[in-house]
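The complex is shown incomplete by one protein chain, all other protein chains being positioned as in the whole.
Order as written gives the chain letters A and B; numbering starts at 1 within each chain.
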Amino acid sequence: MHVVRGIRGTLQPFWVTLRNMFRKPVTVQYPEEKQQLPERYRARLILTRDPDGAERCVACHLCSAACPVDCISMQAVEAEDGRRYAAWFRINFTRCIFCGLCTEACPTLAIQVTADFELAGRDLLKLVYEKEDLLVDHCGTNSNYNFYRQSGIGVSAPRGRNPGEAPPADVKDLMP
Amino acid sequence: MSESLVTLALIAVKLGLIFAVILFMAAYLVLAERKILGRMQLRYGPNRTGPFGLMQPLADVIKLLTKEDFVPARADKWLFLLAPGITAVTALLVFAVVPFGPTREIFGQQVPLVVVDLNIGVLYVLGVSSMAVYGVVLGGWASNSKYSLLGGVRGLSQMISYELSLGLSLVPVIMMARSFSLTDIVMAQQNLPFLLLNPVAFGVFFICVLAESNRIPFDLPEAENELVGGFHTEYSGMRFGLFFVGEYINMVVLGSLLTVFFLGGWHGPWLPPLAWFLIKVLAVCAMFIWIRASMPRLRYDQLMNLGWKILLPLSLLNILVTGAVLLGWG
Partner (left out) sequence: MITLTADIVRSTNKKLTMPTLTIDNQTITVPEGKTILEAAEALGIVVPHFCYHKDLGAVGSCRMCAVTVHTGPMPGLKMACLIPVEEGMVVTTGDDASATFRERVGEWLMLNHPHDCPVCDEGGECQLQEMTISSGHGIRRYKGDKGTYTNQDLGPYVAQEMNRCIQCYRCARTYKDYCGGRDFGVMGSRNRVFFGRFKDGMLESDFSGNLVDVCPTGVFTDRTFRFKSRSWDLEQADSVCPHCAVGCATIPGGRLRELQRVCSGDNPQVNASFICDRGRFGSGYASHPERPRQARHKDQNISVEDALTLLESQIRTAVQQHGPEAVLLLGSDRASLETNWLLQRTAKHFGCRVPVLNAHARRHQTAQIAAFDFSDRLASLEDVRNSDLVLVFGVDPLAEAPLLALALRQMVRKQGRVLLYDPRPVELPCEFDHQAFSPAGLQELLENGGVEGRHLRDLLGQAQRPVIVAGADLLGPLGLQSLHAWASGASNAERSCQVYPVLAGANSFGTALLSLPEQDDLLTRLESGKVKALICVETDPLLEAPHGERFSAALAQVDNLVVMDYLPTPLSTNAGLFIPTCPPVEDSGTFINNEGRLRRFRQVIKPGLSLARTGAGEHPSREFTLITPGGDPLPAALVLQRLIRQEQELSELHRHLAEDQPRLKELPTITPGAPGKRVKPAVTRPQKTDKLPEQPAGTFQLVVSPARYGSDLFSRFAAKLAPRLTSTRLYLHPDDLFERGLKDGEKAVVETDFGSFRLTVASRPGMAAGCALVENNGDCPQLIPGAGLSYCHIAPGGADE
């Protein structure tokens, strides 16, 4: 039995390869033919906006911490109303490996992947994207979430008026 | 015109032709291999450079020539530079004694279609082809890299193991042809190729030839998954190219040897002898490629077992049996 299996195992691949010779290759002839990419394909990153139209990214640095190739950098600043946002936000797509770990890490759903993978070019600097290149005018995959409504620190609504919050405590009240 | 001058000129022409043909074949073998492998894996293979990718070899050569010729720090510089040459040149040298057609009459001269018809051709072949291992070993040693060194050492032990069986599997052939000359061996197969007369010797020889050429399933010296590139890890540019081309020249040369020793050389019905020779060589090469597409790499211990415990006793036994049969036959 052993011997038969061995011989079969040795010869069968020859048959398989031979048969493949006469089959049609599965190669898609990019760029003449374009492939229909799956909806959740991971390619170029974007920064989305919340349903109220404000930038979602709070410059928390979690994506840059998660990024295995360290290609995200940014600087956070504070707006008048206490909103934390990115003064600048840079993704170096010459380094990005499109692993999508940044999107997993993002607590605000700001950074999202798109299926646009056609980034190749000869000028490396063109692949260093700044915030204005990354920021888009839509919510991306989730059109309901607004981090500042859930955060509990009163940026999009006064303190204590967001969903699930009690009004601010009166610390001078001595009622038991 | 004196006769010797004509002879010299003819030899020069022959040499030039052979060089050209072999290098051309090697180059297009690469393309063929990539295309065939591609098709066997349901891909197209190279198809962008020129029609059907036919200019690919040219593009590759240009690419290799324009790449940086890199010598690692603390490498043994001269050996490092020399090693790829050894591989390519020894492979070419072997071809000197390979007859690829019957003697012909050109300009009133009897021209044998072989560069030199040595009467100890077989010994020459064995001797020169075993020099090829120096390229591998020295390249691996001189690179000053662990991967290269391991590759070189593997190459060395592999070739030593298979050299023996290779030589022994040719003994029955010599016994049957009663000559060391390759032309005589071909002539001896006029009626029946030795493949049919002595399939065991053919089998052993074929396996050993595969091993000699460092191709799958015997490509341990360059095993990519474990040794990066084995002995040629540190090579770049045209020096890498030499190793690479050397491998394919080797394929052509070994194919020719197989043809000469077992497939009856240029003998065959209907077609002209040269065509037969070419067809047979290419068939062997195709077989090599097919094997590469279909077989996994052997493990190191399996390789050693096969060489020392199976092929060697088998070829020894084969000599005895062949001898006995020949004695009994007459």
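FYI, a contact is a pair of C-beta atoms (placed from the backbone, for glycine too) under 8 Å apart; a residue touches a chain by one contact, two chains touch by 3 or more.
This one's a predicted model, so the numbers in the text were calculated from it and none came from an experiment.
Visitor: Where does the absent chain make contact, in terms of the chains shown?
Guide: Hidden chain contacts in the full assembly come out as A.
Visitor: Of the residues A:Gly6, A:Pro68, A:Pro107 or A:Gly121, which one touches the chain left out of the display?
Guide: Residue touching the absent chain, from the options given: A:Pro107.
Visitor: Which candidate, A:Leu45, A:Val58 or A:Ile111, sits in contact with the chain we can't see?
Guide: Touching the chain that is not displayed is residue A:Val58.
Visitor: I need the residue numbers on chain A that touch the omitted chain, in ascending order.
Guide: 58-62, 64-65, 73, 75-78, 84, 87-88, 90, 107-108, 125, 128, 130-132, 147, 150-154, 159-160, 164-176
By our rule, only the chains that are shown with their structure count from here on.
Visitor: Would you tell me which residues of chain A are touching chain B in their complex?
Guide: My answer: residues 10, 13-14, 16-18, 20-21, 23-27, 29.
Visitor: Of all residues in chain B, which touch chain A in the complex?
Guide: 36, 38-44, 290, 293-295
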